[in-house]
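One chain of protein is taken out of this complex; the other chains stay put.
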Amino acid sequence: MTPTHLLFDRIDEPGLNTLQGYEKRGGYSALRKAFAIPQAAIVEEISASGLRGRGGAGFKMGQKASFLPKGEMAKYLVCNADESEPGTFKDRELMQKCPHMLIEGMIITTFATGINHAFIYIRGEYELQADILEAAIAEAEAAGFIGENILGSGHSLKLVLHRGAGAYICGEETGLLDSLEGKRGNPRLKPPFPAIEGLYAGPTLVNNVETLATVPTIINMGGAEYAKIGTEGSTGTKLVSVSGDVQRPGNYEIVLGTSSREIIFDLCGGPKPGRTVKMWFPGGSSSPVLLEEDLDVAYDFDTLAKAGSMLGSGAIIVVDDTHSALEVAQKLTKFYAHESCGKCVPCREGTNWTHKMLARIESGEATPMDLDILASVQTQIIGNCLCVLGDAMAMPVGSIVAKFRDELEAEIEAASERANTVPVAPVQDAIPVGAH
Amino acid sequence: MSYFDKRPPVKRYEHGSRVPGWDEAVDLTKPPATVPDPALTPVPAELREKIEAAMALYPDSKSASIPALHLAQQHHGWCSPEAIEQVACVMQLTPAYLTSVASFYDMFALTPKPKHDVYVCTNISCSLLGADEFYEQMCASAHGHEDIGVRGFECLGACDIGPMASVNGEYVGPLNLFDAQLIVEDLEAGRPVLEHKQLRNRAVADPQGRVADWTGIDPVGQEG
Partner (left out) sequence: MPRPEQTIVKLTIDGREVEAIAGTMLVDAAKQVDVEIPYFCYEPKLGEPVGACRMCLVEIEGIPKLQTSCSTPVREGMVVNTTVDRVLEAQNSVIEFLLVNHPLDCPVCDKGGECPLQDYTFGWGRGKSRVIEPKRHFVKPLALSPLIAIDRERCILCYRCVRFSQEVAEDWQLIFTERGAHTFVGTHDGHPYVAPFSGNIVELCPVGALTSQPYRFRARPWDIEGAGGICTLCPSQCNVEFTVRDDKVVRVLSRENSAVDDGWLCDKGRFAYQAIHVDERITEPLVRGESGELESASWEAALGAARAIAGHRGRGAALVGGQATNEEAYLLGRIVREGLQSHDIDSRLSGTVELGLTRALAAPALQATVADLEFAHTVLVLGTEPVDDSPILDLRIRKGVRRNGVKLAIASARPSTLDPNATLSLRYAPGSEAEFLAGLDAALSGTAASDEFGALATLLKDGGEDVVILWGESLPAQALPTLLSIAGKLGLTDRDGAGLLEVPNGTNARGIREAGALPNAGPGYSEVQAGRNAAEIAAALTAGDVTVLYLFQVDPLRDLPARASWDAALGKAAVVVAHASVLTEGLARHADVVFPAESSAEKEGTIVHPDGRLQRLRAAIKHPGEVRASWQVLVDIAKATGVETGILTAGMAFQQLTKAVPFYAGLTLEAIGGRGLRWPETDAAAEMPAGAAPAPAKVQATEPAPEGKLLLGTYRSIWASTEVEISPALAFTIAEQLVELAPQDAIALGIEHGAAVQVAQNGTRLAGRAAIRTGVPAGTAFLAAGIAENSANALTESIVEVVKA
């Protein structure tokens, strides 16, 4: 029987967050195994596993690692632990409960790619998880898993935990790199891609926590074996964070390809009794929304893409029928307008303009024609921004305008009626004062 | 009349900037803010040592700007001009460099802030579950408590316990309207906040992740 739980198996075990607890479970055996095989073969194992990035873009990890130039030079591995995509909280659980799994994955990855400097960029709000990771790094260092000539392999590694300070854009890999260099977290132009010119202008591999934490498993079971789990294009298991209107929200490890309905209903209990799924985000707030009729799609990268959305970070947000489409769209735009770094014009102005248009709908100052402008503004954003944060608002908002047009038109009508009887408050700017 | 002209008029903004700083001119009597001279900028020894230790962790010491600002904020309570100038002095950067960095990130306060931070998540998942009402209640409960600062925050990465808040870094949830008052009381008493709702003690939702001898809090919706 193929295993279904590779990362979360008995993760609640007390003491698993310590080196002792982790080693008792066979921790760091993958590292020993890796040191015994040639570096190139490790990258091949990862490629053979078909592991796709768990951070959002779903890019194959083995392929990305193979882009790194070979040879002696300052190269870097950066673990993306920014986890700021609304609805996403899986890396948090992993780092808090089994930090050594991530650390072991990072050591193997750096060994395979000839990297001697690694960083974990964790969002500043995750104070507990950062403290736990820091302690775990210290333990691993004391045990000789990190440092000079690790276990006599000749591989050396310096691993630094870096705490961010609250900015969603620092999850975008190039924004993260600028932030890690001590700057404002503005995304950079690509190309050059980080694998060629990243941190401190050196070749840099950026991977998500879950991606890196999967590496020891792949080494232990072998890439080919791992690839047997899941579907052809989406191998392995995936941590999904389910939240919103479900009865049992939380993190679940699923085999890729499981039906979405199974996740939302069987695992999470679906919406409260008497309510139905109005829409759901399959991969974080940046993914276009799907409807109840889409619940049977298989939860994997390709099927979700075919259904017009994406797997993203694996964060399912369920919205039940007690909420209005306008409310959801407004929440989204407020977030993206607040988080736009401001560097590029379509994202900075487009998110804010969208927010103001939605506010006009609410205050009764819109006509159905505004929905056309709203939709057109979303297409003007998509594809024209420096990074994809702009798209990350435009895609779901665009999908809401398209899929809930009737409801929005009705809302416009109703709001104008209200506005004619009740005085409206002045339009507010997208971002409330106080968020400095 | 064209398509656009038929739309109703919009009620104007009241005049004025909603962003602190936008409407401010510089003070021409001040000197330019260049890299502080170590001989002229006293830095508390403890703060200096910690910043220097952070700088030593990176191939390029500038990388330590965020950690250093965290340290300065801890030391001074907020990223005051003085705090920023001290960091600038140790790192040999201009204060403007650090102001620019600090103002980009939500966790740095460039104006004085209360001692206690209550970040209430008001993003999508939490708000579907009533975060906006909780936020209002939290503001009301903290009203009059000068040392408690309540802020609406974007997704804090704990939607599983939504509606939730981070109280001085401690994640608590799911919150109901009564919890607002309890948070205030716990803070004023100097106790751990809402111990029975702290994320640190909560089990994973995935049944296969659970263990029999778990002593903490059950996942949301899976009590008993």
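A few comments on the model shown:
Per-chain residue numbering starts at 1, and chain names A and B are given in the order in which the chains are listed.
FYI, a contact is a pair of C-beta atoms (placed from the backbone, for glycine too) under 8 Å apart; a residue touches a chain by one contact, two chains touch by 3 or more.
All values derive from a computational prediction rather than experimental measurement.
Interface note: of A:His117, A:Lys278, A:His323 or A:Arg360, the residue touching the hidden chain in the full complex is A:Arg360. From the options B:Ala54, B:Ile84, B:Leu194 or B:Val220, the residue with contact to the chain not on display is B:Ile84.
For subunit B, the residues in touch with the chain missing from this view are 4, 7, 9-10, 12-13, 15-17, 19, 21-28, 30-35, 37-40, 81, 84, 92-100, 103-104. One chain is missing from the display, and on subunit A it is touched by residues 167, 184, 189, 337-346, 348-353, 356-357, 360, 373, 380, 383-386, 427, 429-431, 436.
By our rule, only the chains that are shown with their structure count from here on.
Averaged C-alpha coordinates put the centre of subunit A at 21 Å from the centre of subunit B.
Against subunit A, in their complex, subunit B makes its touches with residues 3-4, 6-14, 18-20, 57-60, 62-67, 69-70, 100-101, 103-111, 119, 123-125, 127-129, 151-162, 166, 169-171, 199-200, 203-206, 208-211, 213-216, 219-222. Looking at the complex, you find that subunit A touches subunit B at residues 4-5, 8-14, 74, 83-89, 92-93, 96-97, 117, 123-128, 160, 162-168, 179-185, 200, 241-253, 267-269, 285, 315, 317, 319-320, 323, 328, 331-332, 335, 338-339, 341, 360, 363, 365-367, 369-370, 416, 424, 426-427, 429, 432-436.
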